[in-house]
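Dropping a structure here in structure tokens format, bear with me for questions.
Not every chain is included here, but those present sit where they belong.
Should a chain be cited, it is by its letter among A, B and C, assigned in written order, with residues numbered from 1 in that chain.
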């Protein structure tokens, strides 16, 4: 058994790393609707920065660290000073996102949004508070306490999750390294050890540009995707999972590993939306994962957070605030953009991920690009 | 049995009607916290109008009509043209308020708020649509459909509720007759046949004036109160219900009549609040009825709706809207005002109500003012 | 203009009615996953009955009645005596389903579930109460009041909706005529005047059989579908709407008619599920309409109700109740079944609907079967 694993490991690690830039889903010819932003990433929303700490290390006794932290800062370096309006929704709540009770109550997201593995939510939460304290003074809302937003998916198939390998310094590094520009996808940050549709998966991102009432707005999405069964996967309407059934190379010593998992979706926009409107946006990822064939398994934490950077008035308690919002009647383009960007972000995560051997020799193979191209090009049922 | 009822009826109807203006709770010396508005009524919120149709008629076979319709128009005659931000909360949802799904989704209340008896919600709803159609054109939000907000409590103890006596013209009359100024309380409108804490009850109202960030705002409340058991009633901290146990004059041929019932609370304010903030306000009536001793019975529809008239921008779909809001950090005076006004509005309903004999000779006696004054003046446990 | 309409009417009505049984989606070769029940209908869930009143009449001045009532009785003739566990969810709440507050609070659905047009919800609600009263005694839960569940979608494009043509007798007829067996689809009952994806639409149904822990359970779905834009429609992964763009024959004198609309989904099952588990089932239709390309428009009331007939203990208040439930860990087959049945039920509604000319000569053409078969057979992007 162990020998077999070792063999597979060497086979997998022998695969050549992609030379140069990794292709993204649309580079492979996967068709998507809508118009992406310049980066086709959450960072197309002005001000949003992303930082990621990726932890990959082999320890004694077959234990392997395959995890990390992803930080999304709604306003980059200005995130603590100026909250954003926010909202959340759980399509299936087998997961943790701390801070949601205050998001719901306040209508605001008052700091960064952190993603990590299920068993490291606590350390990331407290470390985010410590980081905030080090920035000096009470946070923007004037309180002396913090209720950080930390989300998770479970990487226990590939990662030694019960080794608690995420440390405060990894949180600090993700926060300190956050920047605009292209966002690394696949086996990185909180997504390092994630698996979806029984393919290696992880972090993915995408964006859409829409026009509403004569103005141009951006909707950006970042996912930490770790859900779904192979047979369920549909891409661009094609039952890719069933067509690539023979490509199932996925170790399953753990009977609970398959069919479980979760997806965290972060939707950012610069469109002026109030919290109750962002709640509407936060439900749309359900339609995006619906297009991909998801049934939202019992074991899945399918939890979605949306925020808008448009409002610059938040964070003051000493005066009346002024806000803008789009009328409800014109929100459809934003709803559609959210659906489309979620769909593409997950496929981007699948395409960007690389084969990985992890804890106790368990492994997950990435989606083969050539075969994907082929089945997409020849759709059949 | 019938003879006994007849006797009671004549005894009750022999009670002299109060000469001149009916006193309100604070006229009797019941102590309340906070500063009420000039009318101590929901109509202290500028623009809010209230119209009521009271139906009292004796029919053949002991059947009696004791019901009605109360209409609250957030912006008076301008209600259909300019929606208000709104929100709702059910402390115990054994009741109906139509239109809440769209309030929740849109963050808006797009027309009048109607109150009636449980079995007449339908006729009031459709008649409100017909009324709206007669005002011409699509409603303010640009749609060609309406989702009216109609709330109810159950008056089947005193009213021949299964006779369906509310008709479209009664709805029209309530809407047409809506005005500012003092609001009739007690046995009027939707509250005509209502009973609370086993005393005759009905419509009540109150208001509070608070200062926030240097500005003065009004919180107005209207209740249709029909809930609670005698022993539970606490007024101004005094267990009035238990102290007035001997005054229990309440026919109970119907084993389901006691302990059931509901309370609808409408909270209006001119403070600039966004929908998610109004949702917070809409939860505060729970604390107000808590002060009155409520445990929110299983059979009670304790449902609360809050709206703000501050926002004048709603109802347009052709441009970016501009809103104002108070920061979350300064909302406590408004929360307190809502709690206090609910407490006083219910006591006002109890004080304003008059003894009533109704369907099949069933009756409910009003709270005796002198005894109330006495037990309040001599608090003991 | 009027002439043109008249012409179109005669053209459309000249279309031969389908000889014999109308085909259903899978008869046309549309591929679906999963195993349907014998009827592929909500009535595959034992005890569930469906009754429909279809109102089609031409009035003076071009006014046309194209509406109706659909009644779903969870336990057929025993519905009032024995409530079922139930739950609901609003993906986008631009619609009305009365009674949801009590479903949420009680975990029960205590009577029939009625579907009609938006402006007739009231009459159907009160008529359902009157019908219940005529059945004698208080309802099963021991109360003397009723909070009926009545859902709606908007048929104002084809129906003279502001003529309020649904009357109490139509409600009675739907309830009285309810039966098991095949369920009429398309232009019937509450779905008579409905349109989806800019094709004529209406009532649709489907079912799935799944095995859980060695037992066989049925999930049945009924939809009243009236939502979506042509370009959004995806069937079996194929962008059918865009491929059949040239078949757009849909009158649009009313700028609000397109892109609005709603979908009501009723999910029935005989699997033993508790209310909080039914709430999980009630969210799955979101994934079903996701597969069909929906983005859940702002103007759409996408509201889903789920119930289970498994529990026979409800409706008693005099003793401890005994329930059974499936463990959360084994619910995935039921979740998948709900998603699949919703997807097929909507396509069934599209396939079953027939061309209709309605109010003021407005019309909607049904999906052409041959073209549908062709584009499904030749999937391309």
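By our rule, a contact is a pair of C-beta atoms (placed from the backbone, for glycine too) under 8 Å apart; a residue touches a chain by one contact, two chains touch by 3 or more.
Computed from a predicted structure; not experimentally measured.
K.L.:
One sequence, 3 chains in place: how many copies belong to the entire complex?
P.N.:
The number of copies making up the whole complex is 4.
One rule holds in what follows: only the chains that are shown with their structure count from here on.
K.L.:
Of the chains shown, whose Cα centre falls closest to the middle of all protein Cα atoms?
P.N.:
C
K.L.:
Where chain A and chain C touch, do the two copies share over half of their residue numbers, giving same, or under half, giving different?
P.N.:
Answer same: the two copies use largely identical residue numbers here.
K.L.:
Between chain A and chain B, what is the gap in Å from one C-alpha centre to the other?
P.N.:
About 47 Å separates the centre of chain A from that of chain B.
K.L.:
What is the distance in Å between the mean C-alpha positions of chain A and chain C?
P.N.:
Comparing mean C-alpha positions, chain C is 35 Å from chain A.
K.L.:
Listing for chain A: what residues touch at least two other chains?
P.N.:
Within chain A, the residues that touch at least two other chains are 280, 328-330.
K.L.:
For the complex, which residues does chain C have touching chain A?
P.N.:
Touching chain A: residues 31, 91-92, 234, 236-239, 259, 280, 283-284, 286-291, 293-299, 328-332, 335-336, 339, 379-381 of chain C.
K.L.:
Mind listing the chain C positions that touch chain B in their complex?
P.N.:
Touching chain B from chain C are residues 90, 92-102, 104-106, 118-127, 129-130, 133, 138, 142-147, 150, 154, 156, 161-162, 164, 254, 256, 260, 299, 301, 303.
K.L.:
Could you pull out which chain A residues touch chain B in their complex?
P.N.:
Result: residues 104-108, 141-142, 213, 215, 272, 274-277, 280, 316-330 of chain A touch chain B.
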